[in-house]
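Input: a single structure, listed below in C-alpha cells.
A protein chain is absent from this complex, but the other protein chains hold their places.
Per-chain numbering from 1; labels A, B and C assigned in written order.
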Amino acid sequence: MARVAVDVVIKSEILDPQGKAITAALARTGHPGVTSVRQGKHFDLEVDGTVSDADLEEIAGTLLANPVIETWTVTRLDPAPSAVAAGSAEAEPEAAL
Amino acid sequence: MARVAVDVVIKSEILDPQGKAITAALARTGHPGVTSVRQGKHFDLEVDGTVSDADLEEIAGTLLANPVIETWTVTRLDPAPSAVAAGSAEAEPEAAL
Amino acid sequence: MTAPEPGALHHPDAAELLDITDPVGAVELVEPPAGPGPIDTVERAEGSPDEEQPYRELGLKDDEYARIREILGRRPTAAELAMYSVMWSEHCSYKSSKVHLRYFGETTTEAMKAQMLAGIGENAGVVDIGNGYAVTFKVESHNHPSFVEPYQGAATGVGGIVRDILAMGARPVAVMDQLRFGPADAPDSQRVVPGIVAGVAGYGNSLGLPNIGGEVVFDPSYAGNPLVNAACIGVLRSADMYTAHASGAGNQVVLYGSRTGLDGIGGVSVLASDTFSGDAHAGGGSNARRKLPSVQVGDPFAEKVLIEATLEVFAAGLVVGIQDLGGAGLSCATSELAAAGDGGMRIDLDAVPLRADIMSAAEILSSESQERMCAVVPPENVEAFLAVCRKWEIEAAVIGEVTEGGRLVITHHGQTVVDVPPRTVAHEGPVYERPVARPDSQDALIADTTAGLARPSSPDELRELLLTMIASPNLCSRAWVTDQYDRYVRGNTVLAQPADAGIIRISEALGDSPATTLLDGPERGIAMATDCNSRYTMLDPYTGAQLALAEAYRNVVTTGAVPTAVTNCLNFGNPEDPSVMWQLSQAIHGLADGCAELGIPVTGGNVSLYNQTAGTNILPTPVVGVLGIIDDVRRRTIPGIGHDDGETLLLLGD
C-alpha cells in the first residue's frame, strides 16, 4: 500500500469565492499578513502496487478534478512524507489516516 | 511573499461519505487498486513577512480547520515546492499560482 | 492582428504577470508595465485603416464589419470590435428572431396593456397587480454554459436572471427552473443532470429564494444540448419602479459587486492571441491565457449581499437607474445605459476594480464576471451610495459619468479606446430575414401517429403499461430534483411542489411587518406556472406553443389565481436552417394569437437559438410562463384530493 496526495485547486484565472471569503475573514480577525487564500480540495489515496503514475494522473484528471476549471498535483507520499511542519494539538499523525 | 499550503482532513474515525463515494466510483471505473480515498481541503496561502509559524498554526487551528473534527498540516512551500509529480495537460506549473 | 494592446501578454515576464490570485482588499491596482506595442486607440485606428482585424473569429460577417466601419467612419479599435461583436451576436441582438418577435407587439391591444407598467424591451416586464404592488418576472436560458460546466453553468444562469429582476427595483421573491435533458440513462446524463440540479439548488438556495416550480423533461434531442431555463419573480411597490437608463449629465456611473476578471472572455482572446503563438518568452502564462475557458464561476454569497445593497440604495432613492451585468458585461451595461439615457457617457477603464493584473480594454469590456451591477448615481448621492456598499462589504468604484452629447467614450491608460454612438452598439445591430420553410418531412412526421402502437388488451397488460408509464423518467416523481430546492425560505411560499403552480404571498415578501398581515384581512399573492410540451410543438409549432400557454394558464387557474401576464423562453435549434425558423415563427404566432384570445399580454421573453448537437436540432421548446394574481392566498386550492371527507371529483371540459 502506498499513500498518494492529490491537491486540486481552481485555475488561477477563475474566481475562487471561498478563498476570497477566507482572505477577508482573516483580515477582519487580525491576520492582514495573509494576502491571498485559494481553497481547493485535498485527497488522501491509498493505492496498491497495480496503480501506476499514469493511472493516478488519469484518476486525478477525470474524477478528482474538473479540468474545465481546476488544476491538480499528484504527490506520492511514501516513503517520506513531504510536509515540513505538521501540527495540531489533537491530531494523530497524518500517516494514521 | 511566501507560499504556504495547509491541508485539512477529517479525522479518520469520522465518516467521510465523499471519500467513500469516490472510492466506489473508482472501483466502478476500472481503478480497484485505489483502496481508500479521504477528501479534505487544501489551502494555498500567500503570506507576507509578518506571518510567523505560530500565526500559521493559529490560523489553521482556529479558522481553516475545526479541531473537533479535523486535523491539519501546515507546509511552507518556499523555496522548494515539495510536490514530486505535478501534472495536468492544461495546467500552468503550480508555482505560477 | 498586428497591434497588441499592452495587456496582451507579450511581455517577457508574462507568465509571472499572470499571477492573478485574488487579493481582496488590495484596492490599489498595479499599473501594468507598458508593453512594447501601442494601445489600439481611436487615433491609431484612424491612422491605420488597413490593419487586418479578426472580426470573423469574433462572429461578425463581412457586411456587419463593413457596417461598423461605416458607422464609425474608420475601422473600429480592438475594444470597439469586441463591443460590437458581442452586442451584435445572436444572443444579445436577437438578429434572427427580431422580425418575428415584433408580432407580439402587433397583437397586444390597449386593453391587454392596461396593467403593464413595462413590457418587451426592458430588463423584465412589470405588471401592476393592484393594492399598490407590481410584479416583474422573466425566464432566461443558460443552455450552452450548462453543458460545458453543468454546476456553474446552471448556477450562474440563476444568478443572471435574478440580477435582471433586481435591476427593475424589485425584490426577487422566488425562482423556478425548466430543465431538459438527454435520456436519463445516457452516460453523459450522469454528469449533466446532477450537476445542473445541484447548480440551480446551490445558487438559488444560497440567495434565499424559494424555488416554487419548474419542469424536468428527458428527450434524446437534448443529449449534448441540455436546456437550463431559469425564472425569477420580483415584487415592488408600483411607485418604485426603475428602468435602467443613464440620464442627467454629471451623474456618476458606479460599478459595484465582484471584481472584473478574465471570466467568459474566451472568444475575445483572439484579439490578443495571434501575435503570441510560438512566442518563446510567453511560456505557460500565454498558453493559459489563450485557453481561457468560457466558464464563469458563481459566487451566490456575493450576489446575496449585492441584492440587499441594491434594494437599500433603491429604497433610499440614491440612484437614477441600475443595470445588471450579464452576458457581454460592461459592453452591454454601458452601451444600454447610455442608449436609454438622454446624453452620452464617459467611462475610465482604469477605475474598474480588476481581479487579474493585466487586462486589455477589450477584455475588461467583454468580461462576464458575475455578481456585478452598474448604477447611475447623482453626484451628491455618491458618498451615501458607497456607504451602503461598505456596509455590505461590497467593492464599488466610480468608473465614469453621464455626459452631454450622444457619444459613449471609453478611455484606458489615459487614451481613448472607444468612441461610439451607444445606440449603434446596443440597439442598431443587424436584423436578419432568414429563410423560413416548412420542412418536407413534416407531413410524414404527422402521418406517423400512435395508431400503429400496440394497445393493452387485458387487465394485466393495462397494469403493466400503467406501471411502466409512472416509472418512466418523464412521469416519475420529481422529488429527487425538488428535494434539493429550498421552497420554504423567507416564509411566503403558499404553494410549491407538488402543486401545478407556485404561489407567493407578497405583502410580507416586501418586508411589510407581519403584524399588519396578522390581521385576518385578505393577503394578496401571485401564482406562476411554466410549461411546454416540445413533442406537441414538433408536430405543430403553432398549436404546440398555444398548448404550452393553455397548460400554464390552466395550472394558474387551478390554484385559484387569475392569469394576468405571460413570459416565454424560446429554445430552438439552428436559425440558419429554414425549418427551425419556421418552427420559431409559427410558435411565436401561435403564442401571440393565443394570448390575444385569452386577453393577457406577453411582457417579455428570451430567445435561445443554435441548440443543436452534431447537426441535430433540439425539439422546438417554447417554454411559456403565466403569472396570475390571487386576492387572498388563504383561499388557494391545495393540490390533490382527499383533504376533506366527502369531496366530490368533477371533470370539466372535454
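As a convention for this text, a residue touches a chain if its C-beta (ideal position, glycine included) is under 8 Å from a C-beta of that chain, and two chains touch if they have at least 3 such contacts.
Quick note on the criterion: contacts and distances are computed from a predicted model.
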item: Protein name, per the UniProt record, of whichever chain is missing from view ("Peptide/nickel transport system ATP-binding protein", "ABC transporter permease", "Phosphoribosylformylglycinamidine synthase subunit PurQ" or "Inner-membrane translocator"); value: "Phosphoribosylformylglycinamidine synthase subunit PurQ"
item: Partner chains on view for the chain not depicted; value: A, B, C
item: Which of A:V6, A:I22 or A:V74 contacts the chain that the document leaves out; value: A:I22
item: Option touching the unshown chain, where C:P379, C:G405 or C:G491 are the choices; value: C:G491
item: Residue numbers in chain A that touch the chain omitted from display; value: 17-18, 21-22, 25, 28-29, 39
item: Absent-chain interface as seen on chain B, which is shown; value: 10, 13-15, 17-18, 21, 63-64, 66, 68-69
item: Interface with the unshown chain - residue positions in chain C; value: 198, 201-202, 205-208, 299-302, 304-305, 308, 392-393, 479, 482-494, 505, 508, 511, 513-515, 518, 633-634
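Keep in mind that, in the parts below, only the chains that are shown with their structure count from here on.
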item: Length of the line joining the C-alpha centres of chain A and chain B, rounded to whole Å; value: 3
item: Set of chain A residues in contact with two or more other chains; value: 11-12, 19, 35-36, 38
item: Per-residue overlap in chain C, given as positions that touch at least 2 other chains; value: 18-19, 21, 288
item: In the complex, chain A residues that touch chain C; value: 10-17, 19-21, 23-24, 27, 35-36, 38, 66, 68-69
item: Residues on chain B engaged by chain A in the complex (per definition of touch); value: 1, 5, 7-9, 11-12, 19, 22, 25-26, 29, 31, 33-51, 53, 55, 57, 59-61, 63-65, 67, 71-76, 82-92, 94, 96-97
item: Touching residues on chain C, where the partner in the complex is chain A; value: 18-26, 148-149, 152, 258, 261-263, 288-289, 292-293, 295-299, 301-302, 355-356, 369-370, 393
